[in-house]
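Apart from one protein chain that is not included, each protein chain of the complex appears where it belongs.
We just call them A, B and C in the order they show up, numbering each chain from 1.
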Amino acid sequence: MIGNLPTVLAQGGVDWISFDIGRLVDQFWYNTVNGLAYGSIYSLVAVGYTLVYGVLKLINFAHSEVFIVGAFGAYFTFQFLGYESGGIAQAPLVETIVNLILALAVAMICSGLVALTLERVAYRPLRRKKAPRLVFLITAVGASFAIQQAIMLWRNPNPELAIQLIAPRPLFEVFGVSVTNIQLTVFLAALVLLLIADSFINRTRLGRGIRAVAQDPDTATLMGVNKERVIMLTFIIGGLLAGAAALFYIMQIPQGVVYNGGFLLGIKAFTAAVLGGIGNLRGALLGGFLLGVFENYGQSLLGGQWRDVVAFVVLIVILMFRPTGILGESLGKARV
Amino acid sequence: MSAHHFRSGTATKVPFGQRIRDWWNGLSRFHQWAIIIPVVVLVYLMPFLNFFPITTEPGTDFELALFNTARIVLIAIGLNVVVGQAGLLDLGYVGFFAIGAYVAALMTSRDSALYAEYPWLLVVVVGIAVTMVSGVIIGTPTLRLRGDYLAIVTLGFGEIVRLLADNIPALRGNVGFRNLERPPGEWSDGTRIFTQGDGIPWYWLTVTAIIAVLILVGNLERSRVGRAWVAIREDEDAAEIMGVPTFRFKVWAFVIGAAIGGLSGVLYAGQLGFVNNARFDVVTSVLFLAAVILGGSGNKVGVILGAIVIAYTPERFQVVSEYRYLIFGLALIVLMIFRPQGLLGARQRLLARGRQAYKRLVGKPEPVSTESPMKDSGKGTGA
Amino acid sequence: MTTTSGSTPEMRHHLDDPGTDQPGGLVGEVARMSAEERAEHEAEVADVVAPDRDIEVEVGETLLEMRDVTLSFGGLVALDSVSFSIRRGEILGLIGPNGAGKTTCFNAMTGVYRPSSGDVLLEGRPLGRLKKSQITRRGIARTFQNIRLFGEMTALENVVVGTDARHRTGVLGALLRLPRHHREEREGVERAMALLEFVGIADRAADKAKNLPYGYQRRLEIARALATEPKLLCLDEPAAGFNPAEKEELMGLIREIRDDGYTVLLIDHDMKLVMGVTDRLVVLEFGKKIADGRPAEVREDPSVIAAYLGVPDDDVA
C-alpha cells in the first residue's frame, strides 16, 4: 500500500543519487581534458544556433540535422577514398592528413548546403509572409524530423560501421592526464575555425553586416545592408562550422554516424549557446567548452547515467534565471 | 439559412468548410443533437465496421488500431488546450503522458514496491492528480518564459522525466514494469472484459473518456477561462492589462493539458500491460504536436481529425507506416508555409448568449469568422 | 444618446472596407424603432454601460495621485519626480512633445513599469507592487497607442474579456457550469453588447477584431477598457489616424463617457482635440511637469509655448 511509499523514497534517496566528491576531485583533470575536447564540438555547433538566433531571433531546431548530414558527408568521403570499416587505416601520415582535409571540406560543404536549403525552403517563405515566430519553430521541428527520417529510410536505424583514419594514441600528459592525438587535433582545429569565424564577423564588411542586422534590422536595412544576404550568410557560416564539428565528432566517436546522432548533440550545443549568451559568438565558444566540462564533472559527481540530466538542468536553470547567458545576448555587442 | 447572410452583394466563393459551418450553425439545437447522437453511436460501433476500406487487417488488429487512434485523439485534445487554446508551444507533453503511464505501473504492477490491489478507478484518479501536480511543478517555473524559450525548456523537462525514469531504480528504466492490472469486469462467461488482446473494451473506454473530456474542455472554452486562454494566445501583455491573471491561466492550461495527457497515459499503460522508458522521447512529443498542428490548432474537430490521420493512416497503410515520420515532418513544413492554420482553421463563434444578443440587436444570425493562423505568443524573449 | 444616433440608417454588412472609417451606423431593429422606443432602448443601454451614472459624483475629489514619480532606464531618466493628481469626474489631458514621457507616465500608472521612486496612489492607496491585472481590477483601464486587440476573437468577445476582470468564476466553476458562471456569462455578454452599441459598433459584434476597420478597432479598444468597469479610463492617443470628422465624433464619445460618471485621462498630440475636450491639462517635457491647469491657462503658459514652439498642432499622421 501507500505505506510503502516512505520506505521506497527513503531507499531511493540513498540509492539512486549520491554525491561522490572524492571521484570529482580525483578525476578533475581527466574530466577537464576530455570535456574540452568534446566541448569544442559543442562550440562549433553552437555557433550555428547563435548566429541564426542573433539575426532572426529564431531557434533553428533543425541545426542538429545540418550537423548529422555533415557527419554522413565525411563518412562517405572516407568510403570514397577507399577506407574500409573495421580496421584502422594504415596510410602514411601525409596521405591521412590530406584525406582528412578533404573529408573536412566535404562535410562543411554538405552541412552548409543543407543549412542553405533549409533557409530557402523552410524559413524564407515564412519570412516573406511575416509569419509569427511560433510558426517558424514548428517548421523547424518538422524539417528536423523530415531530414532525420529521410536519412533513416535511406540508410537504416543502426549506426554506420565505424571508419577511423587515425588511431588514437596518447601524446603527452597534462596534470597527470594523457591527451590523445585526436583530442589535441580536434581541440586545436576547432579553436582555429572559431577564431576565423570570430574575426570574419568582427573584421570584414560582410561580418559587420551580420552584426548590424543582429543589433537593429531596420536601421541596418536603411543603412544599405542587404538583409536577405546577411541571413543567407549566417546560415552558411553556421552550416560550415557544424560540418567541421561533424568530422571532429566522428574522429572521436566513429560509431556516431547514425540518423538521430545529431539530436542530443544539437540540444546540448543549443544549451551551450544559451549558456554563453545566445546571439553572442564568443559566448557560444565559451558555452561549448563550459558545458563539455560541466557535463563531465556532473557525471563524475553523480554517476555516468546523470550526464544528460546535468545538461538539461543547466539549460533550464540558465533559461530561467539568466536567459541572457554568461556573456549576454546580442551579436552586435559581441565586440569586447 | 441562405447565403446573403454572410457576404452580401459580393460574388466571392464561399469555402466549403464555411458552408458546412454555417449550415451547422443554422440548425436548431434539436437538429444538432439529432445529428450528434447517431454520429456518436456510429463511433461506438466502429469495431464492428471491420470491413474492406476501413479495416486495418491483416496488417494490424483492427480493434487495437481503433484503440490506439482513440488514444492519440485524446492526447491531441489535451495538447490542443495547451498549444491551440493558450498558444503555449509545449515540446515536452509526452512527459505528462509518461507520468500517467508510470503512475499506473507503480500502482498496479507486481514489479513495483507500491503495488497493492487498488481499485482501477483509483488508479485513474491518482494518475490524473499526479500529472496535474507535476503540471504545476513544471509549469510554475517555465511559464514565465515565452515562445521559443518555453518550447525548449518544456522539451528539456520532457527529457528529464524520461531520464529520471531511466535513472531512478524504483522506476526500473529500460527493464520496465510488467503485467499491469487492467480494469475489472468479466463477461458472462467469466472471462475478463479488459485484456491485452481485445481492443474493443479499451476503445469504448477511451471513446467515453474522449466524450467526457470534450464536454469538460468545451465548458472551459466557452467560459471566461477559455476567453482568457485565447486572449493570452493573441496578446499576452494586453490580456494582462485587461485584467486577465495570465500566469494563473497559463498554469491552468498546462495543468488541464497535463491531466488529459496523464489520463491517456493510464489507458495506454493499462492496455499494453507494460511500461518502460522507451516510448516517451521527443519524437513521440513531436508526433503529438503534429496531430494538433495538422488538423488545425485551436479547432477541436480539426485536432481530432489530425490525430486520426496521424494514428490511423500508418496502421491502415503499412506502406505509409515506415515513412510516417518523414511524411509528418514534411507535412509540418508545407502546412506552415501554405496553410499555417492547419487543415481546419480555428473557428471563432460568438458565445451562445452573445448570439442571442446579437440576433436581437442586428436582426439576423451572426456570421462565423474562420481561419485562425497560429498566433505569435512569443513577442518577448526572456523572463 | 449614443453617437450612433446621427449616422445613416442604412444596413451595414460584413464587408471589410477599411476605407469607410465612419463610426456609427445604427442597425437592424434599432433603426426601425420609433423615436420613443429608441430613447427607451438607449436609456437601457446607458444603464448597462454605466450602472453608476446616477450616483452623485463628487467632482474634485482626488482619484489618482502621482507623487514624485521618477522612472529611469539605465541612465536615462524618463520621468523626473512628476506629481499631479486626477480628480474624479474630470477629463484630464496629458500632453507634451514627443518623448516627453506621456506614455511612460501611462505605463507607470498601469503597472507596466514600476517607478524607481515615488508612488502612484489610487483613491489614496499606493499601487505598490501590484500586478498589471490587479491594477486593472483596482480600477484603471487603458487603451493602447498602437491598437492591441485580440485579433482572432470577435469584437464581442474582446469586450467580454474586459468584463471578465470583474468576474469571479474559477476553473472549477466553469468546468462544472455552476450558477455563478451562468450569471456572469449573461451579465458579461449583455454588458459587452451594450458597450459595443454605446461606442457605435454593435453591428460588427460578430466579426473578428482583426477584420474590423481601423476606426472600429479604436472604438472597440475603448469599449473593452470600459468593460473592466474602471474608475479611471486612460486613452493613449485614441484619435491617432482619424480625420477631423471622426475626431469630432470621438470627442463626443469621450464627453459622454465622462458624463456617464467615468474619469478620463487622455493623451493626444492633437492640441485641438485635447483643448476641446479636457477639463484640465498636465504638460510634460523631458520627463518633467512644466504646467498644470485649465486648457485656457495652459495655452497661455510661456513654458508650454516654448515647449511647443515650432510643433504644429496636428503633427500626427
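We adopt the following convention: contacts are C-beta pairs under 8 Å (C-beta built on N, C-alpha and C of every residue); 3 or more make two chains touch, one makes a residue touch a chain.
One rule holds for everything that comes next: contacts and distances are computed from a predicted model.
Missing chain, UniProt protein name, picked from "Dihydroxyacetone kinase subunit DhaL", "Na(+)/H(+) antiporter subunit B", "Ion-translocating oxidoreductase complex subunit C" or "Branched-chain amino acid transport system substrate-binding protein": "Branched-chain amino acid transport system substrate-binding protein". With respect to the full assembly, the chain omitted from this view is in touch with A, B.
Note on the undisplayed chain: of the listed residues B:V275, B:A311 or B:M336, the one touching it is B:V275.
Taking the complete complex into account, A:L161 is the one of A:L161, A:V174, A:L195 or A:V317 that touches the chain left out. Touching the omitted chain from chain B are residues 60-61, 64, 166, 173-176, 178-179, 195-197, 272-276, 278-279. Chain A meets the missing chain through residues 23, 26-27, 30-31, 34, 38, 85-88, 156-159, 161-164, 167-170, 178, 180, 182, 253-256, 261, 296, 299-300, 303-305, 307.
The definition used in the following text is that only the chains that are shown with their structure count from here on.
Chain contact topology: the protein chains form an open path, each linked only to its neighbours in the line. Chain centres here are means of the Cα atoms, and by that rule the chain farthest away from chain C is A. Every chain gets a centre from its CA atoms, and the centre nearest the mean of all protein CA atoms is that of B.
The mean-CA centres of chain B and chain C are about 39 angstrom from one another, to the nearest whole unit.
Each chain gets one centre point, the mean of its Cα atoms, and the points for chain A and chain C are 51 Å apart.
In chain B, the residues that touch at least two other chains are 375.
Interface of chain A with chain B (complex): residues 1-2, 4-5, 7-8, 11-12, 15-17, 57-59, 121-122, 125-126, 129, 131-135, 137-139, 141-150, 153, 263, 267, 270, 305-306, 308-309, 312-313, 315-316, 319-320, 323-324, 329. On the side of chain C, the complex with chain B involves touching residues 13-15, 27-30, 110-112, 131-133, 136-137, 141-142, 144, 148-154, 156-157, 160-162, 164-167, 169, 171, 173-177, 181, 184-186, 188-190, 192-193, 197, 202-203, 205-208, 211, 224-225, 228. The residues of chain B lying in touch with chain C in their complex are 6-10, 216, 219-220, 223-228, 230-231, 233-235, 237-246, 252, 256, 346, 348-351, 353-355, 357-358, 360-364, 366-369, 372, 375.
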